[in-house]
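Only a single protein chain was left out; the remaining protein chains are all shown in position.
Going in written order, the chains are labelled A and B, and every chain counts its residues from 1.
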Amino acid sequence: MFEAKLANAALLKKIVEAIKDLVTDAPFDCSESAMCLQAMDSSHVALVSLKLEVGMFDTYRCDRTINLGLSLANMSKALKCANNDDTCMIKYEENDGDSITFTFADVKRDKTQDVTVKMMDIDSEHLGIPDQSYSVVCEMPASEFQKTCKDLATFSDSLNITATKAGIVFTGKGDIGTSVVTYSPSSNSDDESESVSLEVKRSSQPTALSDRVRLSLCNEVPVVVEYPIEDNGYLRFYLAPKIDDEENMD
Amino acid sequence: MFEAKLANAALLKKIVEAIKDLVTDAPFDCSESAMCLQAMDSSHVALVSLKLEVGMFDTYRCDRTINLGLSLANMSKALKCANNDDTCMIKYEENDGDSITFTFADVKRDKTQDVTVKMMDIDSEHLGIPDQSYSVVCEMPASEFQKTCKDLATFSDSLNITATKAGIVFTGKGDIGTSVVTYSPSSNSDDESESVSLEVKRSSQPTALSDRVRLSLCNEVPVVVEYPIEDNGYLRFYLAPKIDDEENMD
Partner (left out) sequence: MFEAKLANAALLKKIVEAIKDLVTDAPFDCSESAMCLQAMDSSHVALVSLKLEVGMFDTYRCDRTINLGLSLANMSKALKCANNDDTCMIKYEENDGDSITFTFADVKRDKTQDVTVKMMDIDSEHLGIPDQSYSVVCEMPASEFQKTCKDLATFSDSLNITATKAGIVFTGKGDIGTSVVTYSPSSNSDDESESVSLEVKRSSQPTALSDRVRLSLCNEVPVVVEYPIEDNGYLRFYLAPKIDDEENMD
C-alpha cells in the first residue's frame, strides 16, 4: 500500500504541467523516504529528475518500495479537477488492481473528488547520474530564465549560454536574426568564474514551481536546470549539449 | 407590434450564450404576460425552456401573441455589440418586414446602436411538459455544478447522478479513469431523501445567469436543471436519461 497526502494539490499540478510536454509516461518510484521520478524525453536529449521527500507530505505511508507508472496526460487531467487549495491524497492498493486514486478534498464545502486513473507498465530506467563539478553555478529569478528561453525560441531552436566574469549571456541565432541577452554580474554575484560555452537543445518551462532557478554549467556535459521545491525536494532537468560539426568546441 | 426593454443587455447576452451551442434556431413566443422559448437540441436529448415574465422588463408592450424566430448565432452577434450596462430594447413591427431590431443605448456617452437582424421561419413546437413529482430536489452553487460537469466531461460523455442521505454524487466513467464527486449533506440539507440514479447525456453550462442551480431528479424521467432569473423567470434544461442496455435500471 502507498498513501501520501499533500497539503494542496497545486504543487503536484504545477510539477505535472512542467514536465508533461517533455515526458509522456512517468514511472514514479515510491520508497520509505521519497517519491521520485526519472525519465528521458523521446529524443534522449533531456532527463527529468524529480524528488519529493517525505517531509513534503502531510502524511506518508509506503509499505514497500514500489514503482507506479502513469501517463502524465491522464495525470494532468486528473489534477485539473482539483482546486488549488484542495488537499491531495495519492493512494495505491495492491488489491485495487492496476489503478491509482487521487482524492481532492475541499473541507469548507464538504466536497470530495476521487479520480481513479489506470496505471501503465513503464520500464523504469533509474540512471545513475555521476557526480559532476561545474565551472559555473548561477542562480536567477525563474521568471527571468523562463522569459529569456521563450524570447530566444522565437529566433532559434537551440540556445547558447556563456558565463564570464562579465555576466551570463544567452544567445539564440536564426534565419531572421539574432538575440543576445546579458545579465551583468552585479545582480548575479555567483557568476564570476571561468568562461563556459555550451548549447542546450531546448529548455524547460516550469512556471511557478519556485521563485528561483539554479543553472549549473560545464563544457561538454549536460547543463542542469534545477527548481528547488520547498525545502524537501527538487525538479531537475539535465539537458545534453548540442554538438554541431561546424561549431564543435573540441 | 412587440416592444420590450431590459435595463441591461448583459442578461439577454448570458441567456443566449448559455443556449446557443445546444439550440441553433429559437422561436420566441411573445405574449401579454411573458417572452418564452422552447426548443430541443438536434439530437432530441435536451429541451430548453426559457421564460422571461413581464416583471423583468422596464417597459413591455405586446399587442398580440406572436412568434419571433431568430438564429441564435445571429442574435449572439447582435448582443456582443452591446456593452453590459447598455439598456436593450427589443422591437418588432409588422410593417418592418421580417426583421427584429435590438437597440442598445449607453446614456452617458450619448451613443445608441441599432442592430437589425433578419427573422427566420421556425416551426414552434410548444411541448406540454407534464407535471412531475421528483424524488430529489437539490440546490447547489451554480459554479460548483458547472465545474463538476466540466471535470467529469474530461473522463466521460455521460454522467451519473446519485442522491442519497449521504449526499449527492456525480460519477463519470471512461477509458482513462473514473471521477466521483461527492457533496455531503451538511451543506445540502435538502438531499436527505430516497436514492435516485439516472444518467444525463450532457449537461448545460450557463455561466453566471444565477448564483444557484436547482436539480430535480427522479428515476427514468428527465432531470431538470433550473437557473432562476431574478424573480421573474427561469432558464430550464430538461435532459433525457441515457438508457444503456447493460446498465438498464428496470
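As a convention for this text, a contact is a pair of C-beta atoms (placed from the backbone, for glycine too) under 8 Å apart; a residue touches a chain by one contact, two chains touch by 3 or more.
Given the structure is predicted, the values throughout are model-derived calculations rather than measurements.
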{"item": "Among B:Asn8, B:Ser31 or B:Gln113, residue touching the chain not depicted", "value": "B:Gln113"}
{"item": "Contact with the hidden chain (one of B:Lys77, B:His126, B:Lys150 or B:Lys165)", "value": "B:Lys77"}
{"item": "Contact with the hidden chain (one of B:Asn67, B:Ser99, B:Ser135 or B:Ser184)", "value": "B:Ser99"}
{"item": "Contacts of chain A with the absent chain, listed as residue ranges", "value": "144, 151, 154-155, 167, 176-184, 186-187"}
{"item": "Positions on chain B contacted by the hidden chain, ascending", "value": "71, 74, 77-78, 80-81, 99, 109-118"}
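By our rule, only the chains that are shown with their structure count from here on.
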{"item": "Centroid spacing, where centroids are CA-atom means, of chain A and chain B in whole angstrom", "value": "44"}
